[in-house]
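A single protein chain has been omitted from the complex, and every remaining protein chain is retained in its original position.
Showing subunit A:
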Amino acid sequence: MESLLQLLSGFETALTWWNILYCLIGVSLGMLVGVLPGLGPTAGTAVLLPITFGMEPVSAIIMLSGIYYGAMYGGTITSVLINTPGEAASVITCLDGYPLAKQGRAGTALGVAGIGSFIGGTVSILGLAFIGPPVAKIALNFGPPEFFALMVLGLTLVVGLMGKSLIKGMMASVFGLTLAMVGTDSLTGVARFAFGQQNLVNGFDFVTVAMGLFGLSEILTNAESNVKAEKMPKVKGLLPRREERGPTLAAIGRGTGLGFLIGLLPGSNSVIPALMSYSLEKKLAKDPSRFGKGAVEGVAGPETANNAYCGGALIPLFTLGIPSSPTIAVLLGAFIMHGLTPGPTLFQTNGNFVWAVIASMFVGNFLLLIMNLPLAGVWAKIATIPTKLLFPIILIISVLGVYSVNNSLWDVGVMLAFGIIGYFLKKGNIPLAPIVLTFVLGKLMEDSLLQSLTIFHGNFWAIFLRPISGTLLSIAIAALIVSLITGIKKKRSPYLDGDVEM
């Protein structure tokens, strides 16, 4: 009750004209950096940070956090329309968002993503406001061993994304893991698979690889088919069909929970909840074969999860002063520059300030919703532009976007190379989803394993002895065994010609 009153007084500050304006600027810029492939919220907030020096601290933080959660809305748009993720968290949205757009249902994909993002964002901010401090304490129990176990569990989900052929799925997974090996070994500092190339010492950048694999390869495959003035499907409504509404809402609900929980863990990123939500939705769906061909839940779940992640990830910052991702580290810098210290006493010492920022996030999410729903129809029309005009534009935007991240031509080359690799993989019917999944999880899994082994002085079995990590690992092993058994059973069944698993 007390928190509620404070929240209401926070709205008093957040709803002044100036703060609404700054909130609007923040979320619009966030949308923009989200839409531009390559440019993400970290760069956006960092570049704007110096501009906020002369501003009131409340307005400054309201604007910067607006960029942070606004970007999650923007990233969806390019994933759905042109199969090129605007930022990392939206990579998984390509899998079903783009097929939906091809069927003329881009409006539905964007509409559902907008609504899901709003629900996920708002609920996780409620969580931040009312249960932040106690959950943050519990989340501290999650150390490197627990994180490792979670990554192993995430990796077992890859089985669900394998596609028709187990062997081809395995090839894709191993390819992704191999890519994750490139770069400096975090325990010894030795460069692996760098071949004397300076730019490879830090490994591959996830967004760059994903833009090549998904966006560019799509252009290549389409360009080879005879591009006649093919009649583009008409844009249909923003809302899912009646029979899709139930599952979509359920996906949004699960995405919210998943995103919020993973947001609490330092060292995670917004890609993980999106990947896990997608795999989970596919597992739970009555007919998993629809996934990858335009399942609305495949967009709703991940898009909700990455927005819910944002609110969750602010909890360690607000209550413990822990920046759990690079963008949040920039926000932490902004707090400190304006003379505020995030930490256990923040709510007491600067209560008015915190509640105003939290209130502004409700305002910002609402602004994003009213910006996104009507705009979804407008954006969706882009999908009706003839490909011969659209493709060169996509190519230019992608190259510019990738270049702008690190100002490096190398990155552009990497994207082009992965575009070509993606093209051949598509030709060979090798699924692309396992590559990005194992690539993201593989890196984190290796780092957390090495950290755990240092902590346990080399004793691997100690990971099983900690309650949380032991439980997670056991679930992972059980899940693997179950899916192996069902896989073998399905093989024997004459009715199913392997068409069930995508």
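Observations on the model:
Just so it is clear, a residue touches a chain if its C-beta (ideal position, glycine included) is under 8 Å from a C-beta of that chain, and two chains touch if they have at least 3 such contacts; residues count from 1.
Quick note on the criterion: contacts and distances are computed from a predicted model.
Chosen from "Glycosyltransferase", "Tripartite tricarboxylate transporter substrate binding protein", "DNA polymerase-3 subunit epsilon" or "Glutarate-semialdehyde dehydrogenase DavD", the protein name that UniProt gives for the omitted chain reads "Tripartite tricarboxylate transporter substrate binding protein".
Here one chain is not drawn; of A:Gly104, A:Gly253 or A:Gly321, the residue touching it is A:Gly321. Contact with the chain that does not appear here is found for just one residue of A:Asn352, A:Thr454 or A:Ser474, A:Thr454. Considering the complete assembly, subunit A touches the hidden chain via residues 21, 24-25, 28-29, 42-43, 45-47, 49-51, 54, 140-145, 184-191, 196, 198-199, 201-202, 266-267, 316, 320-330, 333, 336-337, 339, 341, 343-345, 371, 374-375, 378, 406-408, 447, 450-451, 454-455, 457.
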